[in-house]
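Only one protein chain is missing; all other protein chains are in place.
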Amino acid sequence: MKTKKVEQGTLLVLLLMAVIYPFLSDRYMLSVGISVLLMALLGQSWNIMSGYAGQFSFGHAAFFGLGAYASSILYVDHGVSPWIGMIAGMAVAALVGVLIGFLSFRYKLRGDFFALVTLAFAEILRVLFNNTKALKAATGILIPYKDVWSEFQFANDRIFYFILLAMVIAATIFIGLMSRRKFGVCLIAIKENQEAAGSLGVPVLKYKLLAMAISAAIAAMAGTFYAQYYGFIDPTVVFSAAISVEAIVPCIIGGAGTLGGPLLGALIIVPLKELSNNLFEGVNGVNMIIYGVLIVLFVVFCRDGIYGTVIRRLKGARS
Amino acid sequence: MQYIMESERKPMRSKRIFLLLMTALLALSMVLSGCKSQTATDTIKIGSVHPLTGSMAYEGQAMVNAQKIAIDKINAEGGINGRFLELVAKDSLGTSSGAANAALKLTNSGVVALTGTYTSSSAQVVSRTAEKTRIPLVVTVASSDNLLSNGYRYTFRVQPSVSVFSQNFLKYLSYFKTDDMETVAFIYENSNYGAGISEYITDHIDETGLRIVGMLSYPATTSTMSSEVTKLAALDPDLLVPIGYYSDQNLFMKEVLERGIQFKKIVGCANGAFSDAKFLRTYGTQVDGIYDINYRYNPNSEEAQYMLETYREVYGEDIPVHAIYGYESIMVVADALKRCKNPDDPEELRDAIAASEIYEHVLPQGVIKFDEKGENINSAGVLVEIRDGKHIIVFPEEYADHDEVQK
Amino acid sequence: MSLQGLQSLLDGILMGGVYALAALGLSLIFGVLKITNFAHGAMMTVGMYVVFALGNDLGLNPYLALPFAMVLMFLIGFLIQRFPIHYIEHAPTHNQLLLTLGMAYILENVLLVIFTPNYQTLTVKGFEKAWRIGSLTFAPAKLIAFGVVIIVTGCVYYLLYMTNTGKSIRASAQNETGAKLMGINVRNIRAIAFGIGAVCTGIAGGLLTPIMSIYPTLGETFQLKCFVITVLGGMGNLWGALVSGLIIGVVESLSGYYLGGSWSEMVIYGIFILILFLRPTGLFGRGNRREN
Partner (left out) sequence: MLTITDLHVGIGNLKIIQGISLEVRRGEIVSLMGANGVGKTTFMRALSGLGHITGGTVEFEGQDITHATSQEIVEAGLIQVPEGRQLFSLMSVKENLEIGAHTKRAKARMKENLEYVYTLFPELKEMNSQAAGNLSGGQQQMVAVGRGLMADPKLLILDQPSIGLSPIMTQKVLKAVIDIHIRGVSVLIAEQNIHDVLKIAHRAYVLEQGLIRASGTAQEMAENAEIKAMYLGH
């Protein structure tokens, strides 16, 4: 039970830090904080589908982009509040997620192949949006600049920060609760051994699809936030592989399949990246070399992620 | 959950983790905001946000290089009322969040103005940042039409936008259009720049009397242009308009030249390759007779000559044409700073930039002056012809140069 | 088929050859070593720059520079496998993906630091004009590349199927325990295999140097295409990679001609998804399907 307490304790500490942070920081640090939270949210989204359920996605940009586009098109073209647009985007993304999942699972894709299919879907969406005039094609969508809370627009970035924080907390609590129930246990069973889980009466397909739907919806939520906060989206931005990578990085660094992993991962990697950007301004490219080296080192020496390793150590200390 | 079942562990660990994390947070915030205290107060800092890594790194770096030359020139002439300028350049990483973080880092470190960003999506983000932080942004290059459509007060753009380039094209058509010219085909990269220009022109094509026989779009990351070349050769339009970036358009021309296809007339619009010195170095006189409507310096300006020569001297190559706007963006800021009572006040600087009327500059256009949206009212590209393996401005007449400008 | 269609087909076949070679390297690494290598594009770019540097700075003919590129690429591949990848061989796919992605960042940006981000073009004397047969044209650099691809594929085939090292590579891929119990130094063999994969990749990059203008992140654009070809041909299947490289080259060229370049990407990804769903072992069915 103590491990659980550590887990809860860490989450609480993270929460406390996250709440205090904006009051200690200036605009730049607030912006870095938002980058951290955005990555954490994407990570949490990736986590449920890939970390818990073991269906490794390399195309989370698809859901992210759908969320961003759904709310932005509804907002700009039809005057629908992005708050509602966000829900719509989550629904669309969940639907597409289920569709991709259904097809993939029907054809029994796993591992690399599943990852490649999700990647291909994200790319197809990028090309599709880039070439479809009705979806603004390559021009992208500019979000009007206002300060109206009902339209998800704030002049004060601190409010954006807290909204995003609320999203991260909601996603984390949601996943935390789910993972402690039958759903979570079954997902882990599916990850460990799908056939065995199936033979024990776990509705494998249903649970996997559900995990994908939840995952996609959370990514879409992040997409809407992104559009509203940065104020501009186009297909090459929101459907890019870079977004898919952003969803994976915090989980691997922090620990995939753990509740606090993505949060801790984002909290570590974003500031490190920012730090190397700031320290190596003289010679271009060095910042990215450092970033690459960091990733390699983390993956090699901390295979279960930082959070995962700590948890494992705690458990290991027992025996 | 696996961990729930586990037991037996030393207490206090969560407290230790708490302390550890808090220390980490504190250390981080100190490091991240560290540069603030190091500010040397006697220089006036100008921020620059460009992609310095990734696929746009060359363009971004050239922009910063040109900006440095402008800064050095101003400092050599005594700076702004005795104070020197300092360029602080940061990598936007080519992403929105990267650009936002970079811009805010700069505003944090006390820059009075921002410049940037080469990619339109980053420019959109930085312009919003400028608005929020109330620090003026002078766009170096970002051609997207809707950049200023949000009514931002703090964003100014010197360079011609997509629609200005397109209008230039339609206007300059009279120079190269012959009576027997009937058909036109476009080959353009399909991001907002290539697609934007070709779309604008096609929307207004009726005014020109030309008939469109081909609209070929391709992704800028393409590795082959063979089928496009084949198709265009078969269409054989009277006028061919290629719009794209350096590497893809270079690939296109390479295939055209290899196969010895003779298009009747090629007129690029903001073509990343045609106006580039490297392009001429590669193909020499083989590409004679190609036109391009593009960024350019004013061949009659002495300052432009200075910029060209200094750039060549310092960086060992001819200044890429887009980088000219990097140079000029600094000049615009400097000009405004000179008119400020307190150069450290971004608000005053904004008003000064808005009131700019710059007659002496390197661009082939009239006075630099901003309208209420922040758009340079006289921004324009020029029509360049490749003649004897050199770029010659042929239109508009007042900037035409028949002397040899470059070596 | 019209003359233009025929020309497009021809261009597709020639370009497809280069894709095939690039994919061959990935197929070896992906199929034999079971590593999802996202540093593949970056490795290709390294090959491009080696050939460029030797061609531009030493005035070496790019095709004579290839052997140097091969040696260097082998070393790079060997070391990448031996150091970081060795430690994550049995880790989940996403760990491999992230690690190789990190490697890609490192390689690309080392190139950026050394060669600047400037676009580099290498022209080969005598290759300025296409060769013709009737009304059809052949780009000389692509034609030579195609020839080299056939030769290299042949060599790799010989190496894998006729030599002891090759047999050890295949044995280690098919059954690691069995290989170890026969006294094969699996760790070294895997590093050699990665080295060979890197060599193929590097040659493919080198062959593109006279064709395209190069910049440090250029390889990224080939990354996904190589995955498509590898899966289409069946992972680890040499001839499969060759044939599907040609298929993708032709599909790209023909769809580019008939539908437009923007949509040819779509067609390729569409084929990719269909093949993943319907024939994940590849068109030729001999690839080993990976499951986690």
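As written, the chain order gives the labels A, B and C, with residue 1 at the start of each chain.
The rule we apply is simple: a contact is a pair of C-beta atoms (placed from the backbone, for glycine too) under 8 Å apart; a residue touches a chain by one contact, two chains touch by 3 or more.
No experiment lies behind these values; they were computed from the predicted model shown.
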Mind giving the shown chains that are in contact with the missing chain? C
Which is it among C:S8, C:T153, C:S168 or C:S244 that touches the chain not included here? C:S168
Among C:L21, C:A65, C:I184 or C:V199, residue touching the chain not depicted: C:I184
Where the unshown chain meets chain C, residue by residue: 164, 167-168, 170-171, 174-175, 177-185, 286, 288
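Just so it is clear, only the chains that are shown with their structure count from here on.
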If each protein chain is taken as a node and each touching pair as an edge, is the resulting graph a line, ring, star, complete or other? complete
Quick check: more C-beta contact pairs in B-C or A-B? A-B
Quick one: chain A and chain B, Cα centre-to-centre, how many Å? 32
Among chain C residues, those touching two or more other chains are 109, 112, 117, 216, 262, 265
Residues within chain B bordering two or more other chains: 52-53, 57, 61, 190, 217, 219
If we count contacts the way the header does, which residues on chain C are in touch with chain A in the complex? 30, 36, 84, 87-88, 91-95, 97-99, 101-106, 108-110, 112-113, 117, 216, 224, 227, 231, 262-263, 265-266, 269-270, 272-273, 276-278, 280, 289-292
Along chain B, where are the residues that touch chain A in the complex? 1-4, 6-11, 13-15, 17-18, 21-22, 25, 28-29, 31-33, 35, 52-53, 57, 61, 89-91, 93, 95-97, 100-102, 104-105, 107-108, 120-121, 124-125, 128, 131-133, 144-146, 149-152, 190-192, 195-196, 217, 219
Which residues of chain A touch chain C in their complex? 50, 54, 56, 58, 103-104, 107, 109-113, 115-117, 119-121, 123-124, 127-128, 130-131, 245, 248-249, 251-252, 256, 283-286, 288-289, 291-296, 299-300, 303
